[in-house]
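Other chains dropped; remaining ones untouched in position.
Order as written gives the chain letters A and B; numbering starts at 1 within each chain.
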Amino acid sequence: MDATHLATLEHIKRAKYRYLRCVDLKRWDELADTLTPDATAEYGTPALGKTLSFTGRDEILDFLRNTLGGDAIVTTHSAGQPEIDIDGDTATGTWHFDDKVIAAEHHTVITGSAFYEDRYERGDDGTWRIAHTGYLRLYETTMSTKDIPSLTITTNPPAPTATH
Amino acid sequence: MDATHLATLEHIKRAKYRYLRCVDLKRWDELADTLTPDATAEYGTPALGKTLSFTGRDEILDFLRNTLGGDAIVTTHSAGQPEIDIDGDTATGTWHFDDKVIAAEHHTVITGSAFYEDRYERGDDGTWRIAHTGYLRLYETTMSTKDIPSLTITTNPPAPTATH
C-alpha cells in the first residue's frame, strides 16, 4: 500500500462524504457529480416497503428529490468504518452507517443502521464516482413523536424547498 | 509520518472495522482472525453488571456467541475518531463509539457511547490484529419499548441463528 494507493482511498472517501453531505443538505446539483452517469442504487428501507432499485444518475436523483426534496423531511446520515478495495479504476467499499429521517409534520421519526455495499469507478477525467450504492439493514425503527409529548424538534436552517 | 506509517494506520483501522462489522453481522469465524490468539477484552457495560474480562481469542468468541449469537438480539456499533500511535510491531488506539443493543422480544433497547482503549500487534504473517480491547463508558441508557407504543422494529435481514 504505497502513497498512490493511499491517495486513491482518500479520493474515494471524499466522493462518498460529498454524496452523503449533499443528500442531507439537499444539494441535488452537486450530488449529481458524485455519481457515474449509469450509476445504480438499491435502497432497502423497510419503511418504504420493498427494496427500491434505480438505474442511472437521473433516476436516482429524481427519486431523492421527490422523496427528500421538500422541507418537511430532514435526513441525517453518518457513515464510517470504510473497508475499501481498489482494483485499477474500480473499487468496492463497505461502510457502516446510522441514519435518521424526521418528518416532523407527520410526527414520524425513522432510525436505522446498515452496511453500505458500494462500487466506485474512476472516470476519464480522473475523478472517482459512485457506480453503485446499496445497503444491508441491521435494524430500522419507526415511531410517532406523539408518544413523547415533551419532544420538540427544530431544524436550523430550515431545509430548502426542492428545486426540481 | 511517511507512506509506510500511513499504510500501517490504514491496516490497523481495517482490522478494527472488520472486527466491528463481524460483531454486528455475527460472523464469528471471520471475527476470530481479527484477534491475536491471546487477546484480552474488557466489556464495562453497566447493563451487564460488573466489568466482564476475557483472556484469549476463544474465551472472547465464546462470550460474544453466547451473548449476541441468537437472532433475538441486534447490535450496531459505530466507531470513529481514531487516535492511533504505532511503536514498531505494536500500537495503541483510542476510538469514540456509539452503540445500540435491541432485544425486541424483551422490549429492551440499550444505547450508549464510550471510548475504546485498544492495543494492536503485527503478527509473524504481517497482519495487524487486536491484542486488547476495552472501553470507558460516557453514558448508557436502558429503556422498555413498551413506553413508546407506536414503536415498530424491523430487522432486515433477520439476524442469523448462532453457529457455535
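The definition used in the following text is that a contact is a pair of C-beta atoms (placed from the backbone, for glycine too) under 8 Å apart; a residue touches a chain by one contact, two chains touch by 3 or more.
Being a predicted model, the structure only gives us computed values, none of them experimental.
Here 2 copies sit in place, and the number of copies making up the whole complex of this structure is 3.
In the analysis below, only the chains that are shown with their structure count from here on.
Put simply, chain A has to spin 120° for its C-alpha atoms to lie on chain B, with the angle rounded to a multiple of 5. Chain B has its Cα centroid 24 Å from the Cα centroid of chain A.
Residues 1-3, 5-6, 9, 44, 46, 78, 80-83, 94, 96-98, 113, 115, 136-144, 146-148 of chain A touch chain B in their complex.
Interface of chain B with chain A (complex): residues 3, 6-7, 10-11, 14, 16-18, 20-21, 24-25, 74-80, 98, 100, 102, 147-157.
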